[in-house]
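Heads up, one of the protein chains got dropped from this complex, but the rest are sitting where they should.
What follows is subunit A.
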Amino acid sequence: MTYTSERPPLPETSEQLRARIPGWGADLDPKDRPSVPKLQWQEDRTGAHWEFPERQPEKWPRERSIEHEFLTPVFGTSCPPAGFSGMLRKLSYRKYSEGRAAHWLLLLAADRVDAWESHIRSLLTLRPDNPITQTGVLSEFSRHGVSSRFGKKRADVKHQMLDPVIVTGPWVLVGGLVFAAIRRMLRRGGR
């Protein structure tokens, strides 16, 4: 009863739960849980045998947050910034701290530019982007696309129709613009 000091009754007692659920209460003592207390000194250092790690060689000017005093001793080398998206990324890292919305918005914009740069670049290779195989859309047929969704009281069905629009929309838009531009050029050339 919420309006008095008693808490609402539970459907089962601790004894009933212990009998029903394997391991019930095995970690009952809050002080005996792995990450408690927070900030506990880790004597074993999990096997580290350095005070400060040896530094990984920097093979290109590695972008870093200006909130770091220096380049961290270890870092990933997955995809160095390149092209116009790379310029945006470098600008974001050079100029804005993580506290500035501009930092993240520039990075998100660079991601979109990167995707388009990569699509266009792929058209010049022997393995251009393939919207059928790369979106995995064929699993709609092999993994019960219809029966998984309908008659199942799912909340996402309403907005999943937006996914194809988001994936194909920019392609259709760019295709339309290219088509219009070519037609315009041909008309001018025909005059």
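Heads up, the rule we're going with is that contacts are C-beta pairs under 8 Å (C-beta built on N, C-alpha and C of every residue); 3 or more make two chains touch, one makes a residue touch a chain; residues count from 1.
Here, contacts and distances are computed from a predicted model.
Undergrad: So one subunit is absent here. Using its UniProt record, which name fits best from "Tryptophan synthase alpha chain", "HypC/HybG/HupF family hydrogenase formation chaperone", "Threonine dehydrogenase-like Zn-dependent dehydrogenase" or "Quinol oxidase subunit 4"?
TA: "Threonine dehydrogenase-like Zn-dependent dehydrogenase"
Undergrad: Where does subunit A touch the missing chain, residue by residue?
TA: Missing-chain contacts on subunit A: residues 1-2, 7-8, 10-12, 14, 17, 20-28, 30, 33-36, 38-42, 45-54, 56-57, 62-65, 67-68, 71-79, 81, 85, 89, 93, 98, 101, 104-105, 107-108, 110-112, 114-119, 122, 129-131, 133-140, 142-145, 148-149, 152-156, 158-160, 162-163, 166-167.
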